[in-house]
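With one protein chain held back, the other chains of the complex are shown just where they sit.
What follows is chain A.
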Amino acid sequence: MMNSAAPLLEVASLSIPLPPGLDREYAVENVTYTLNSGEILCVVGESGSGKSMTANAIMGLLPSYLKPSGGRILFRGRDLLTMSETELAHERGRSVAMIFQEPLSALNPLMKVGDQIAEVLLVHGERDSARREARVLDLLAYVGLPDPSNLRYAYPFRLSGGQRQRVMIAMALALEPAMLIADEPTTALDVTTQAQILELIRSIQRAKGMGVLFITHDFGVVADIADKVVVMEQGVVVEQGRAGDVLNRPQHPYTRRLIAAVPHRDGQNERASTIGEPLLEVRNLSKVYRSGGGLFSKPRVVRAVDNVSFTLRRGETLGVVGESGSGKSTLGRCLLKLTDVEGGEIRFRGQDLVPLTPAAFRPMRRHLQMVFQDPFASLNPRQTIGRILTDGPVANGVPLVDAERKARDLLGLVGLEPSAYDRYPHEFSGGQRQRVGIARALALDPELLIADESVSALDVSVQAQVLELLQELQRKLDIAIIFITHDLRVAAQVCDRIAVMYRGAIVECGPPSQVFDAPRHDYTRRLIAAIPGLHWDPRAAVA
């Protein structure tokens, strides 16, 4: 079974042209790869590399304006591209199944999850309802969901992200397909959940001898599960081979660049000697969210930030890591008084910020700046870059002429063209916009910069550039940075100290060497064990 002669899937010189007028001629060009039964093939690439396009072509899910112009997709020797829609519908689900990135939007919100799985069986001809029910329970148990007999009556919104993805996998497995296509199935999940789902996919694949086509942008995930790797750039396969070869001995310069950009522990960043006097002291900070509740019902209370204390010195980078819902972003918002706090002190240069009114705090705002998460939402689409950069200084009383000169200098500092000044945000890529966001924060000469997931939305090579820029600016300007992230690898690379947040509280705080090599808290240990590609050292590969 493992080494049957004919490959399960053979994509042969597949080309899909893009509509005219776009930045390149082909969405994918001359793509060739094979997938055998019992194998996991990872397709890696950055956004826009066309990595999902072949998967959509296999499933017949291409939008109507995209038609393959050449090549074949042979599944067990039959060309999927020449099949009729009826034949294809028969194969979908039965032979080839797919799971998606966002399980919430892939599930019908108005249908119980058990019914959704049963529907797959019904559509493919299982008429006996008792047999369907039994199979649904089997599947839910098989993908490791707790209490299947109750859970099948749950609606998708009641499940966590990881549970939803498990339901999606159960649906995909319903008809025991020979091949599973997974399109970034863990990107929207927390790191510990991601590790569990990856483990599940791998164990199912081994048990059923399936072929898995796994699409991802994360080399850590590739290192964890891939047997073979295909690296794509701009619609072209630049390198493919066994996972060990591609990961540890990359040949193509693009692969080498991508691997070099994978965040990793530096080991060199403990610069305790250069760190100055305390700038920010947070004592017993608390923030409670109350929701719902009326005259007769008790409101739901969430302790988003629970008794948090830490000290930040000039020129220091403090990493705040945690999973979604851990309160790390709320902490950042509290520090900037974007939200009220319940209690505690925020001493900035010795002055407590908590009791200040908005009007009294406004003149101080310029010292505490923030770089936001989403480079697409954080810039006003109706303002030019110049306007965005000068607004801050002007609001703080700097004459417009000076603010303009400063803005032009800053564009150079963050590595943008001077012509960017008169252009609008939509003309820039995500990485460039994030540079504008950084420039906006720096325009006010802040002493403290809070970066809230500032690199999470960026491709890995762009992410590396932005991280480098932040570190360089910190060295030049001696600012303190609070770096909020869910990615421990990024935190390990850039931070002097790391604070691990869990359910609103800081459970562990220390230099990366201590947090990573001798974690004291149980949760920290779990987080570190879940880092994808932990055993693989990207630096050795490109050294």
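Methods note: contacts are C-beta pairs under 8 Å (C-beta built on N, C-alpha and C of every residue); 3 or more make two chains touch, one makes a residue touch a chain; residues count from 1.
Definition applied: contacts and distances are computed from a predicted model.
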| item | value |
| --- | --- |
| Undepicted complex member, UniProt protein name, chosen from "ABC transporter permease subunit", "3-isopropylmalate dehydratase small subunit", "CheR family methyltransferase" or "Glycosyltransferase family 4 protein" | "ABC transporter permease subunit" |
| Which of A:R366, A:K406 or A:R435 contacts the chain that the document leaves out | A:R366 |
| Touch with the omitted chain, as defined above, among A:G71, A:G392, A:G431 or A:G533 | A:G392 |
| Given A:L379, A:C495 or A:C509, the one touching the chain that is not displayed | A:L379 |
| Missing-partner contacts on chain A, residue numbers | 336, 338, 362-363, 365-366, 368-370, 372-374, 377-383, 391-392, 395-396, 437, 440-441, 443-444 |
